[in-house]
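A selection of the complex's chains, in situ.
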Amino acid sequence: MTVGVCYFPEHWSRERWETDISQMAEAGIEYVRMGEFAWRRIEPERGTFDFAWLDEAVELIGKFGMKAVLCTPTATPPKWLVDEHPDVRQREQDGTPREWGSRRFTCFNSPTYRSETERIVSVLTDRYADNPHVAGWQTDNEFGCHETVTCYCEDCGEAFSEWLADRYESVADLNDAWGTTFWSQQYDDFESIDPPKPTPAANHPSRVLAYERFSNDSVAEYNRLHAALIREANDEWFVTHNFMGGFSLDAFRLAADLDFLSWDSYPTGFVQDRQPDTPTVDELRAGNPDQVSMNHDLQRGAKGKPFWVMEQQPGDINWPPQSPQPADGAMRLWAHHAVAHGADAVVYFRWRRCRQGQEQYHAGLRRQDGSPDRGYREASTAADELFDLDSVDASVALVHDYESLWATRSQPLSPDWDYWNHLRTYYDALRARGVQVDIVSPEATLERYDAVVAPTLYLVGDELSTALTDYVDSGGCLLLGARTGEKDPYNRLHESLAPGPLTALTGAQVARHETLPDHVETRLSYDGATYEFRTWASWLAPEVGVPRGEYRTGEAAGNTAIVRNAAGDGSVTYCGCWPGDDLADALVTELLDAAGVEYTERFPDGVRVMERDGYTWALNFTSDPVTLTVPDSTGFLLGESTVDAFDTAVLDGSIRGVGLASE
Amino acid sequence: MTVGVCYFPEHWSRERWETDISQMAEAGIEYVRMGEFAWRRIEPERGTFDFAWLDEAVELIGKFGMKAVLCTPTATPPKWLVDEHPDVRQREQDGTPREWGSRRFTCFNSPTYRSETERIVSVLTDRYADNPHVAGWQTDNEFGCHETVTCYCEDCGEAFSEWLADRYESVADLNDAWGTTFWSQQYDDFESIDPPKPTPAANHPSRVLAYERFSNDSVAEYNRLHAALIREANDEWFVTHNFMGGFSLDAFRLAADLDFLSWDSYPTGFVQDRQPDTPTVDELRAGNPDQVSMNHDLQRGAKGKPFWVMEQQPGDINWPPQSPQPADGAMRLWAHHAVAHGADAVVYFRWRRCRQGQEQYHAGLRRQDGSPDRGYREASTAADELFDLDSVDASVALVHDYESLWATRSQPLSPDWDYWNHLRTYYDALRARGVQVDIVSPEATLERYDAVVAPTLYLVGDELSTALTDYVDSGGCLLLGARTGEKDPYNRLHESLAPGPLTALTGAQVARHETLPDHVETRLSYDGATYEFRTWASWLAPEVGVPRGEYRTGEAAGNTAIVRNAAGDGSVTYCGCWPGDDLADALVTELLDAAGVEYTERFPDGVRVMERDGYTWALNFTSDPVTLTVPDSTGFLLGESTVDAFDTAVLDGSIRGVGLASE
C-alpha cells in the first residue's frame, strides 16, 4: 500500500527537478506518474523527438528510489498534427467539430488518429523498454472526459455501419431485432445506418443504445491498441487506465486489456456535480464516503483485484461549481479510505500547483512557489501510516450494468430518475451496515457471493436470466430493484410483461408502472411498518411470489410493491419502487440475514467502517468527533476509540462488534 | 357518438390480427385508424408497393363490422427517400438539418417532397377508392408537432419571397407596411427577403409575423394537396387532420379543406407541459377539464360542427416529464367529456402497447402481452354508455386569434405573458358557470352569439374593427381583454393609441401600459369590491366610456383599469389587465347578465357541468365525491346525484338549476 504523485517536469525549469524529486522521496512517495500530456514536448515537429528531458526525469526518479509510471500522451496531440489532419477531430451531434485547444477531442475511430497513436506510442515504449525505473503505463488519460465517449464524425459513421454488420446476420435481422417498423424506420443496408443525429423527436432507442455500445467498444478498441504496443515493448510493465468517478464509460469493457484498473478521485467535486442533492457543509469539506467508495468498489470489482487511485485530490480544485478548502485531515482520510476499500496505491494529483494553462486553480501537494501545502504533509503522514494488506474479501455483490444506465438515461420517464442515484440507495444501505461490496458486471460469476443486489438490471436476455436463476437455485440470495427486466438486450420491451424472462424467478409481473414528482405523497407498508419511496413505482402482480410490501397511497394503493419468492435453494426479493433510505435498510438487512452475512449496526451518514485483511477501519467524514464501541479484544493500530472530525482509526481485528457509543 | 382505436398491424405478426380486431369489435369499437406511419411498409423500395397486409387488415375490420380510417403516411418517409433527396429535410434557424430518424422532419415547401407526397397519396387513395370498409382519411399526422411548423431551408426561403410577392403590390408597399426604415431594414426586391435567421438582437416583428403566416399557409397548402387527392379518388370519404392541443398551428387556416376537425387529447400530459403552474395531484390523475375542453371547443368552433378526438389517452404516457397512472375511471370520463363538448367520436390511441421504438412507454388499451389494461375496460364501458346527440348549441363565443398568439409571443414584454393562459382565465370563468363556448376565429360571424369574449385581439385592422362594432351595434355584448388593438395587421403600432380602430367602440384609450413580476402587489377595485390582477396593466383613459374599475396599487393607482361603453344596441366592456379568477368571474357574469345568457352557480375547480342537445353532463375530475342538486323534474340517464371521484353523471334535461349541494 503506497503513495504516489503526478508530476509534470515540462512545466518547470530543469534546475528545479532534483529538488522536487528529492522532496517527493522525503515524503515517502514511491510512484511518480508523468508524460500524460507531453506529446508536443516529446515531438516538437513531425518526426523530431526530444526525449532528453524525460530521460532525465526518469533517471532522477530512479536515483531517489522511486518508480516512474509513464502515460501515452494521446489525449493532447500537438497543433501541427491537428492542422495537418483536421479529420482527427471529433464532431458534435450537429456536426460542430471539437477543436484543438484543450484535450480529448480526437476521434477513437479515426484511421488517421489511430495510426498517429501507434506511431507515438511505439516510439515512446521503445525508448523506455529497458529502463529499470519505469514500472508501467497509463493509457491516454480519462477516456471520455468532458463527454467525449461519443463522436458523430464521418469515420464514426462508417465504423458504426461495420460494427453493426459484424453483429447482425443481415440488415433484415437488425430490422427485426430493433423493431424498425415503428415510424417507418426500416433500414435497407448496413451502409445507410448512420449515427443518431438531431431529429425533431427522440431517436429510436435501439439505435441510440447500439450507438452507445459501439462508442464504448470504440474506446475499448482504441485502448487495446495502446496496451498491445506497451506489452510488445516490455511485458513486465503493468498497463492501466485512469477512469473517472460516477461516469458512463464502461469500465468493465476495458478491464480485460488492463492489468488493474485505476481512477481519479475528487471527493469535494463529486458531491457538487454528480449528486442530485445540494452538498452538506461536511460533504463540501471531505466528500461523501459512499459516493467515493462506490467507485473504489467498482474499480476493484471490475477485475476482482486491488486497484489504484491514479489521481487523488490534493486540496482545493478548480472544476466544480465552488472550490471549498478540504477539511484538515481530508487528504489523509481519503488515502486510508481508498486502501480500506482495496486500493494498493494512492497517487496524488499533482505535485505542485501549476502556474499556467487551464488548471492554475487546481492545488498540488505543494504550492506554486514550491512551498508545501497541507496536502504534502497529509500525503506524507499517510505514506507513513499505510501498510501492506491482502485483497478485500467481499461476500456481497452489487450488479451494475452500464448498458442499463445508458438505456434508462435515454428513457428516464421522470426528470428524477437517475440510475446512479438509485443504485446508491442500495449501496449506501449496505455500506451503512459495514458490508464490503464488490461492484460487478452482469457477466460476473455470482456463485462466489452469499448475497447479490441488482438495483436495475433493465436489459435482460436469456443468458442473464439463466445466470440469475442458477445463482438463486444454487442457494444464492438475490435482491432486485425497480425497472428490472423491462427490456430485452435490443432495448425493446419483452413480449411478456416485466420482468420478462425473470418472471418465473420473481414469481410476479409488473401490471403497471408510474413515475411521480416529489410533491406527491408516496408510502408503502412492508413487514408491518410504513416506509417512503420515490419517483418510480411498478405495481406488481404476484403469481407464485409472496407479497411483502403494499402501496398505501394514490392510485397505487392496494397494489403489491415488493414480492418475495423462494426458488431452488435460494430466494429472491423484488422491490418494484425506488425505496427511501429506511426501506433500503430493511430490504438489505433482510437479504443479509437470509444469506447469513454479518453486518454492523446502522452507522449514520458520514461515518463508515469496513474490513480488509482482518483489519477494520473507522472513518469519520464529519466535523463532529464520534466514539466507537469495540470488542475488548480488539486493539488500535492507529487512532483510538474517539475518532476526531475527519480522522481515521484502524483496528487490529475484524469488524464484528464495532459500533458507535450512544451519546 | 362512438368509440374508435388506433391500430398498427405492421407492429404485430399477421397471426395476431384477427384476435386483435375481434377484441376491438367486442369492446364496441366502430372505427379503426391505421397507416399513419407505414410508408416504408407500403413501399419498401422506390416504386415497389406492398398492399397485401393493409388490404387484409382493412378486410378484417370490415368483417367485424367496423370501418377503417386511413392516413396518408407522409409524416415518416422511408430512409431510401431521404437518402436520395436530402433536400426534403427541414432546417433549423441556424441551418442544422432536421434528420431522418423520428418524424415530421420534412419541409412543407420542398418541391421534391410535395411531388413524393402526391405520388404516395395517389397510389394509396387509388388503391382503396372502392373499398367499402374505408370511411375516410386523416392527412399526415399532427402537422407541426415537435415545433416543426417553421423551417428555414432554401426552398422555404424562395417560397417566402414568392408568398410575399403575391401579397404586396411592390416591395415599396411592403417596406411601407412593415416600417423598414427602422434600423435600415428596407428591402430592394422580394427575392432578397429571406427567413429570419440568427442576428444579434431580435428580428423585425413584421418580418417574424409574416414568416409565421407564411409557414402556416405552407402547412395549409400542403394539407390541401392531400385533401384534393383523397377527394379525387372518392368524394364520399371524409377528410380530417389530427391537430395537437394547446398548439400554435393555425387550425382555422386548415379548416376549410377538412370535413371536420379532430385532435389528440392527452390530459395528464398537458397539465405537465403546457400549463405554467405545477399540476395538482388530481390534475396528474385526470388532467384539467378546462384545458382539455378549450381544445374541444376550438375544434368544434373552427367548423361550427362536431369534431373527433382522433387520439384519446388510454393510460400512462411517455412524453410528459412524469408518467403518472391516470385515475381509475379517467379514460371513461374523458370520453364523456369529449362528447358533452361536441365530439362525435373518441378514438383511443393505441390498441396495444408497442414493444419497439420511441413509444414503448406509451400505454395502449391492451398491454404489450395482449392482455387488457384498464383502458380497454373503460373504453368498452364508454362505448356502451354513449348515445347519439345533436350538435352543441353555444350562445357565447370566445374569439381566439392565432396571429395575435404569434405576435404577442414574439413581443411578450414579460416572461409571465402567456397568450393561452390569459385566454384560459376567461374561458375557465365561463366554464365554471356551466356555459358552452364556441372558440372561433376573428373572421367568424359573431351575430349568432348573444355574448362574445375576445381576450386578446392584438392585431386589429379596419375589417375586424368594423365587424366588432357591427356586432355591438346590433345588440351584441362584447368583453375585450388586455393588449386589445395594440397593433395593426402588419404588427405595427397603430398611429393612434391602443386599442387603435376600436377606440370609438370602447370609448377609451390606453394612456400607458406596464408589466410587473408576481412579487409586486397588484389590485384594483371593481363594482365596489377589490380584486387581484397580474402581469399586464394598461392604464385606460376613458373618453365616452364609463370607468368601471380602477387600479389601487403602485404607479397605476388611480388610473382606470376597466371601462364600459354602450354602443348602438349593445355594450362593450374593456378590461385592460389580466384579471385574477375572481375578477374574471365578475366580468363574465356581468357580460352574461347583459346578454341574457343563463348560467349556473360557480362550480369549483375540477367539477364541470355542460349541456348538449337537452342533456346535461356533470363530470368530476377530482378525487373527492360531489353531490349535485338537480331540479326535481330531471332524471339521471347515467349515475346519480352523488358523483364519485373521477365519475360522470348524465342528466335527462337542461342545465338550468343544476348545482352542488353544500357540504
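Order as written gives the chain letters A and B; numbering starts at 1 within each chain.
Just so we're on the same page, contacts are C-beta pairs under 8 Å (C-beta built on N, C-alpha and C of every residue); 3 or more make two chains touch, one makes a residue touch a chain.
For clarity, every value in this text was computed on a predicted model and none was experimentally measured.
This structure file shows 2 copies of a single chain, while the whole complex it describes contains 3 copies.
By our rule, only the chains that are shown with their structure count from here on.
The rotation relating subunit A to subunit B, fitted on Cα atoms, comes to 120°, given as a multiple of 5. A separation of 48 Å divides the Cα centre of subunit A from that of subunit B.
Those residues of subunit A lying in contact with subunit B across their complex are 94-95, 178-188, 192, 196-207, 411, 413-415, 492-497, 512-517, 519-520, 539, 554-556.
On the subunit B side of its complex with subunit A, the touching residues are 8, 10-11, 37-41, 44-45, 73, 76-80, 83, 92, 96-105, 145-148, 278, 281, 284-285, 315-316, 318, 321-328, 353-361, 367-369, 371, 373-374.
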